[in-house]
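Sharing a structure with you now.
All protein chains of the complex are present and in place, except for one that has been dropped.
And now, chain A:
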Amino acid sequence: MATDQAGPPPAVLEVRDVRVTVNGVRALGGVSFDVPEGSLFGLIGPNGAGKTTIMNVISAVITPQHGSVRFRGRELTGTSTVARVRSGILRSFQQVRLLEDLTVLDNLLLGRERFRTVGLLRQIGGSRTGRRQARRDLEAAQEVAAVLGLSDLLHRDVQDLPFGARRLVDVGRAFAAEPDLLLLDEPAAGLDVTSRRLLLDAIKQAQRTTGATVMLVEHDVDLVRRACEEAVVLSNGEVLARGTPTEVLADPAVLRAYFGRNDA
């Protein structure tokens, strides 16, 4: 693999001709795109476009009928969700999923699970490696909390938190895992305009400090324009356009699909 000629930054993720049919309904009909390394990458499209489905494919929650996904040049097809998480592909869900009875800190620490190497007995009994790992985990969680503005809430039960903070914890868990590639499925859904903007700023900040590549689903095109370096537009299970947000949002096909129906 000799790539010494100057060109676009290498793709951390290559999606090729992915086709998915769920219960006889075509959800994705041959989707291909590249996600450049270190970018904040927007994934946009109207409801039912297939955004969640493509994230499910990348995180091995569903198996596509056809196509391939490569991560850092390595074929992912056939590997499990846990294996992909351990290799650095993390995700959040459209609906917030948290450990409800536990604290913010516990939820952030859950993200550290992918680094777990210590065996059962040593974990329960306590061991030097376990303690060292626990210390590192705690530092990582505190760092993420600081970036996302959760430091004061670390010991609060997540079920007592307002919705916006719960969204942050959800995202924070994924960042605590020091992801190489992070898939965020509408992290700002359900928040008001101001909170959305602040959440996206926080995500951008966390992305910069960790150097992660972040793929973001977001309906607010203005936010995407502000935050993302690149974007791909899906509609009806197909790629309508890719490029910079400004480019794709000026694309006539996108305007038709996006605003023609949705901008009532």
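The rule is simple: contacts are C-beta pairs under 8 Å (C-beta built on N, C-alpha and C of every residue); 3 or more make two chains touch, one makes a residue touch a chain; residues count from 1.
FYI, contacts and distances are computed from a predicted model.
Its record in UniProt calls the unshown chain "Branched-chain amino acid ABC transporter permease", which is the match among "Phenylacetate-CoA oxygenase subunit PaaI", "Serine/threonine-protein kinase RsbT", "Branched-chain amino acid ABC transporter permease" or "Fe-S cluster assembly ATPase SufC". For chain A, the residues in touch with the chain missing from this view are 59, 61, 80-82, 85-86, 90-91, 93, 97-102, 106, 109-114, 116, 120, 123-124, 134, 147-150, 152-153, 155-156, 161-165, 167-168, 173, 177, 191, 194-195, 198-199, 201-202, 205.
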